[in-house]
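Apart from one protein chain that is not included, each protein chain of the complex appears where it belongs.
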Amino acid sequence: MLGSIQRIESPMRRFSEGEEVDYVIVGVGAGGGVLLQRLARAGFRVIGFDAGPFWDTERDWVSDEKGAHNLYWNDMRITAGEHPLAFGANNSGKGVGGGTVHWASFTPRLHPSDFSIHSTDGVGVDWPIPYSDLKPYYELMELELPVSGPSYYPWGDPHGYPYGPHPMGGVGDALIRGCTNLGIGVSAGGPVAILSGSRANRPHCIYRGFCIQGCKVGAKASTLITHVPDAIENGAEIRPNCMVSRIHVGATRRVTGVSYFDSDGRACFQKAKAVIVAGYSIETPRLLLNSACPGFENGLANSSDCVGRYLMAQAGNVVLGRFEELVRMYKAPPAHALTEEFYETDAKRGFARGFAIQTVGPLPMSFAKQMMVAKGAWGWGLRSVMMDYNHWAAFGFLGEILPNADNRVQLAEEKDRLGIPIAKITFNLYDNDKKLIEFGKNKTMEVMWAAGAQEVVQEARYAHLVGAARMGDNPETSVVDQFGRTHDIANLFLCDGSIMPTQGSANPGLTIMALAARAADYLIREGAAVFKSEERNTQKPPIRRDLSPPDTWGHGMPRI
Amino acid sequence: MANDRLRGKPDVVLTPEVLSARLDRAAANTDLDIREGRFQRWLALIAGLSSALSGIEVAYEHYKGSYSRRVMYTPVILSGALVAGGMSGFFSRRAARTILPAVSVLTLGDCAVGFYFHVRGIHRKPGGWRLPIVNMVMGPPVFAPLLFGVSAYLGLLASFLRRGEAAGSGILPLPAHPDHWARIVTGEHEPISWAQDVREGRFQKQMAIATAVSAFFSGFEAWYSHYKNNFRYKAQWTPVIIAPMLMAAGIAAVKSPRIARTWLPAISAVAIVDGAVGFGYHARGVLRRPGGLKKPFYNVIYGPPLFAPLLFAACGFLGVLASLLRREKRR
Partner (left out) sequence: MNSQTERVDTRPVNTRTGKPIGPISQPGYYPGFSTLAQQKFWDAKTREVVLDRVINVPEIRFFSQQEARLLEAICDRILPQDDRDESHKIPIVPQIDRRLYENSHDGYRYEDMPPDREAFQLGLRAVEEIAQHEYRLGFLEIGPREQEEILHSLHHGKPSAGHEIWKQLPIHRFWMLLVSDCADAYYSHPWAWDEIGFGGPAYPRAYMRLERGEAEPWESEEKRYQWKAPDSSVSGVFEPVAGQAEHLGSPGQGGAH
């Protein structure tokens, strides 16, 4: 059962052992979920592997902060560097639906400027595609999830959303008050992939505030409830609790299948005509690096030495403000208002690129830790500030950190319980990043003051990951082409956040899905050629609106 | 119509007696036509106006629900049609007999469908009817479609009224002379036919029932919306208190002409004033929201509903109207 009324009726197809399938997709998250559904609908024989469980949301999930621990990717990783990243609950999911299970589901698009920051600002790298190539897929994904938000969203490429905006909670009200008092534009009630009106077998939001702990209601979109049911209906198989450990390469320098450990820890092999890795920014490079073999000594698709490099995490400082009046920030979704007023480069600020300010809604455990860091609270101090929990509101600053080759994922000596080397991540901040964080943090605090807070503190942290196997036209400086096909191996594809060359200041979920839908259209247009030919067609595929899940059409409002 | 009757059939010999009797009857009919005509015009107009209010409200309420079903567009379209029907009914007798009832019946049907979907919507929320209060407050407003139905019902009622094209029928059916007010209050009748008494009496009953019913729907909505808001202001209790009184007066007015002339208009007047004051408070509430006028659209749709107090006032207006109608003598 998915959500409070959604059920998967059709029995799932099972491919027999030893049977060769068309595609194996490693990781059924934002990218993998969309791709799996598209390929299944187009009639391909496809298996999606996920290291975590296939959730029964009613039975497995709880409306409890601590109880949600198993939604996150909790396998050990080593974090290093001067400014090390945090993982786990912070940015990666485990289980069918992946990170979309516990995202707050802010779904802004990237701005057109994000696709060419090297040309315009002289930093980072340009994307191999312009915004206009991705725009129709953004529009399609906004319908498929669907995304709720204002009818007119002014930033980037202005657009409207198919579902109406959400009501505000106390934190959103604070952001709106702060922004309008400073004369800053602010978007209320979206864009978030949370239903503001029911759709088919998904009820609308009940404003309970446990988005990040998994939406039991079924109102918040995750590929688990938006795309996976349709994939299964169309003959895709999902193998949950199966950890893929290695991709195999045959004599012709083409991949032949994957080794994996099934739910009982048994080592198995699955033969496939093509493999798509969608494990996100840490697991994707880890798998490619661990699949090193004769002919690919540095790992698969790594002739450029870019696998694992150019890892990015958005700066995600949390700014907390205490108000005289009550806020009760545990009510309403953490994601419900934002401003992208500072998104673009402003030469006056002395650094390239920008940031967004968004609402967040930490629950007591997270808030206690934020107070520990932001105020140095412990002992009676912690007890007393926690008694004021209901007086605090929190904003998240979301700043673009530029790609750097030294921010990277490598394999550590240490191995996990299955014997696979664990990932070691090194992360440092550079000059532009530090300036941007300093400015953005102060601006966010200014908004909090303007909202009427009597005390404002902040905690430094990071938000979403992207990069570590970037796309580009040049095989010497990138891992995959614009459709996610690795430059080195014609039937190996990547389809997740790891292929993004830069990150913008937008939450990456929607962009990952849009890229997946575009990659799917490409694979479907190419058909069997992918399985046999070394030819690379670089023509844009036609957009396939007929491959959307059935409830996509006939709901919501016409787009302005 | 009256002229047709005056001409009579050619094969009847018009003796002075016959003529005189006919003239009497014709005069009575003309008077009836004029009164009902006026009334019809104004009732059509009221149906149109209240449907305009409902239409605006449903348009943005359904926007908040993202028009997640295509059927959610129908009340918006039909309210527009009903406004058009009401307006055309005001100006044209023909429209009042054709377009208005057609649109009204269609709207009534749509309201029933809407009521079904709203009940179902609450049922499908997590917890369904086991959590009736939270789900009614946060789910689709259960009686809103029925409240809209009252406008349609008025439209239908209007189309059943008779109407002449004689001069003066465009005037509001209010007594022109202050003396007439006194007559209404005391129950003294103008010298008109008993047939008109009966018809108007029936309409008065209908109107009184409509008042009671819409007071119930409107009051119920006020109750749970204000409950959602924790009754932060004392004034939020007023519609909740006035609505049952108006309901009681409306129901009692069906049986008692005296109440129809006394309590009903009095309480109705209070409801109108309350609705006007409520509108002021709601407007202030919108302005006081975070962002205020800088986020006009968002604050109107998510602030206190601007038109809800006006719909409540409209119930009061119905009550006043009902009390102005005359009533057949008890036989």
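Side notes on the structure shown:
By written order: A and B. Residues from 1 in each chain.
Everything that follows uses one rule, which is that a residue touches a chain if its C-beta (ideal position, glycine included) is under 8 Å from a C-beta of that chain, and two chains touch if they have at least 3 such contacts.
These figures come from a predicted structure and were not determined experimentally.
Contact with the chain that does not appear here is found for just one residue of A:F44, A:Y72, A:F439 or A:F493, A:Y72. Of the listed positions A:L36, A:A221, A:I357 or A:A394, the one in contact with the omitted chain in the full complex is A:A394. With the whole complex as reference, residues 125-127, 130-131, 133-134, 137-138, 228-230, 232 of subunit B touch the missing chain. Residues of subunit A that touch the chain left out of the display are 4, 58-69, 72-80, 83-90, 92, 102, 167-170, 173, 206-210, 212-213, 216-217, 318, 325-328, 330-332, 334, 360-370, 372-387, 389-391, 394, 396, 424, 427, 429, 437, 459-462.
As a convention for this text, only the chains that are shown with their structure count from here on.
Contacts from subunit B toward subunit A in the complex involve residues 63-70, 72, 121, 124-126, 138, 289-292, 294-295, 298, 301-302. The residues of subunit A lying in touch with subunit B in their complex are 4-5, 146, 148, 150, 162-165, 167-168, 173-174, 176-177, 179-180, 186, 188-189, 195-199, 203-204, 206-207, 216-217, 554-557.
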